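Note that one protein chain of the assembly has been removed; the remaining protein chains are unaltered in position.
When the chains are written out, they are named A and B in that same order, and each has its own residue count from 1.
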Amino acid sequence: MKAKIHVTLKQGILDPQGKAIEHALDSLGFKNAANVRVGKYMEVDVQETDKAKADAQVKQMCEKLLANTIIEEYRYELV
Amino acid sequence: MSLVITKELIAQHNLTDDEFKKIVEILGREPNLTELGMFSVMWSEHCSYKSSRVHLKKLPTTGPRVIQGPGENAGVVDIGDGLCVVFKMESHNHPSFIEPYQGAATGVGGILRDVFTMGARPIALLDSLRFGGLDTAKNRHIVKGVVAGIAGYGNCMGVPTVGGEVVFNDIYSLNPLVNAFCLGIAQKDKIFLGTAAGVGNPVIYFGSKTGRDGIHGATMASDSFDDQSEKKRPTVQVGDPFQEKLLLEACLELMAGDLLVGIQDMGAAGLTSSSCEMASRAGNGIDLDLTHVPRREPGMTPYELMLSESQERMLMVAKAGKEEECIRICKKWDLDVAVVGKVTGSGILRVLDQGKVVAEIPAKSLADDGPRYERPFSPPGYQDMLTNLNYDALPDVKDANAALLALLESPTIASKRWVYEQYDHMVRTNTMVRPGSDAAVVRIKGTNKAVAMTVDCNSRYCLLNPYEGARLAVAEAARNLACSGAEPIGLTDCLNFGNPERPDIMWQFVMAIEGMKDACEHFKIPIVSGNVSFYNETNGLSIYPTPMLGMVGLIESADKTMTQWFREDGDDIILLGATREDLGGSEYLKVQHSREQGSPPYLNLETEQAVQSCVLQLIRSGLVQSAHDCSDGGFAVALAECCMSGPDQTHGAVVRLTPGRQRIDSMLFGESQSRILVSAKPAQRQAILDQAQQMGVPAGVVGAVGGASLVIYVGDERSTTKTIDLPVATIADRWGFSLERRLSQE
Partner (left out) sequence: MNVGVIVFPGSNCDHDCRHVFQDVLGQSVQMIWHKETSLTGIDAVILPGGFSYGDYLRTGAIARFSPVMRAVKAFAKDGGAVIGICNGFQILLEAGLLPGAMLRNKSLHFICKDVYVKVENAATAFTEACESGQVLKIPVAHADGNYYTDPVTLAAMQANAQIVLRYCTPEGKVTPEANPNGSLDNIAGIINPEGNVLGMMPHPERCAEDILGNKDGKLIFLSLLKAMKVKV
């Protein structure tokens, strides 16, 4: 199975890159663009056919390594 | 491979009909596609120096300290104590225009590999950059990308970027220049060369895997740009500085043991250039089996494998029987590694894939027998128009305060703090003089010595007179070193020019070589390494001729290192050298009168040498507190820089200039050469003036350090007109933040 994982900064934590991009969008005329958040997108092939097992593994990967849960949150889908 | 080599295919490989005929002659048959590709990269301008080689031969390359001159990965110069410095400068111009971040980053990666391949640990990087003006978003994008790319790579490698120069001129808008200089330190008896000696020795590939990156990068660098260039993006390589850091440590560990015969990095033309050059230098051949080459993507053809420019890869020839030890070290550093061939006595580079011979070419014919051209050259018709300037038609300066501020704010002169604060310039804890003085200085641990480095070239001077411009570049580089207390010991060059097939461009090149030769011979500075970058032109518009120089100097006693900024209120300000009416080609004419015309400043090499010897003597005998050469923006800008460029505090200054019949703007902003501003305690005044007189150098006290303003009186002692009167806080702000302000425009 393939896990598609998104890691972003938690709401409420300053995202300097997001702010810079928001500013740039604004100056390009996209006046209605707001709340830009920058994150990471990762794909992981998980050698596992059982969806529940794969799910548990990916969750562990996120908790242990892929996200720093002090500042980041994550979500993923398995396909 | 049954593919027919068509005329189109030959043209696509940037080979001429005559060059193709020569290939057929060498092989005794038509080449296959892989062979055609290999010839095309090795015979490209970038790798073969086919237009430049006949002229480069004229340059002085030897001297008592020279251990290795041009022709290897980098030059090597003896600094005593059993140590030597290894250095080179290289361009990465074309890739940096197409993808600024990666282009610049891989430029840094390439020059670092050139240095550590020789057995040296890199200890300093400098960069010389040329960009278009900052009023277009595209140019700002290139500046930000290039600076971030240099930072991203160099910082991660842990090699400090200690200096450099950045010049802005619209002529570089579509052809920015990124020239990276690297210096490493090695034991004199532990220098490694790119040679495949010893028949039967194993050839080992290590580093990153091979992908389809930058295929035909070498031919791209030998091609002019047109509007289609932006579509060439896929050929740009992506750098991985972390991988390179591992490669560096692995190389130095491999070299510490008695394991290697020769080693070379895979730069432009990748596996092809490294294998044929190593074989050719040793007069041997190599059997290369592509089956074992680590690959990043499936289905790669021999053509792609031989031409890939994937970064962070090396080829070594190990001593027979040492394969296992080499592999163990590479694996320790998590590198891919494989024995991919062996040295043969055949003189042939024979490439196999899955048991089949896919290419078979004499190594020497690839590496050394490329075409040589004596391209026609003649001065362009517009040359006189450039040099003839009627100064009487230009009014003298009215508001010198405004003129000085405009110069200090011009991006070429403004502080480059925004740039160098993004570079780690202190890692390795050797940096004695940080970016922002005439030359960067790093100490050599374990000795009392220090090494000073500078990169210089005023390309406007070179446009107006390429011969004089090149001489002036050598003189200025040496002067920058002298102001730091260093004696020049060697030079590397990076010669950036337009299309050599145009006689006017070739003339610029030939004249610049002559100028470098004459100046280097006079100063006895050997050129030990270098690089030529032609075809810096877009839609027929060439860059100014830019023979960039990286000069290295030695300071025997590190505590006699000097910086450019004033230190103490009350100190005398003394000008060494004479001010002539030299407005031609000045930054002032460009900023105030929008002219890039006239003849570049006059240079007399004897006078120059005397001034440099004098300042060195003064520094060594501890008589002066600061020394700064007058260059872009002339006396007034140099004085302002002395006031405000210090790391901890600024100083004011009060100075009086007494004009003869000279224009006031030329006194303040003219760029007369062979002038150095020093500051010293008043008690040393007489000793300094005596010393200067003894050495035949004009010298005079022009003022004193102190106060909160920069004040320049122009006139005799009774004159009370302050031609310039500006608070130091104002000039420091305008100069210090100009770049930042211009770059933050949306």
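One rule holds in what follows: contacts are C-beta pairs under 8 Å (C-beta built on N, C-alpha and C of every residue); 3 or more make two chains touch, one makes a residue touch a chain.
On a predicted model such as this, the values are computed, not experimentally measured, just so you know.
Residue B:151 is the one among B:151, B:386 or B:702 that touches the chain missing from this view. Here the missing chain is touched by one residue of B:240, B:304, B:409 or B:438, and it is B:240. Only one residue in the set B:81, B:396 or B:421 touches the chain that does not appear here, and it is B:421. In the complete complex, the hidden chain is touched by one of A:52, A:65 or A:79, namely A:65.
The set of chain A residues touching the chain not shown comprises 9, 13-14, 16-17, 20, 40, 65-66, 68, 70-71. One chain of the complex is left out; on chain B, the residues touching it are 148, 151-152, 155-158, 240-243, 245-246, 333-334, 420-429, 431-432, 443, 445, 558-559, 647.
Methods note: only the chains that are shown with their structure count from here on.
Rounded to a whole number, the gap between the C-alpha centres of chain A and chain B is 41 angstrom.
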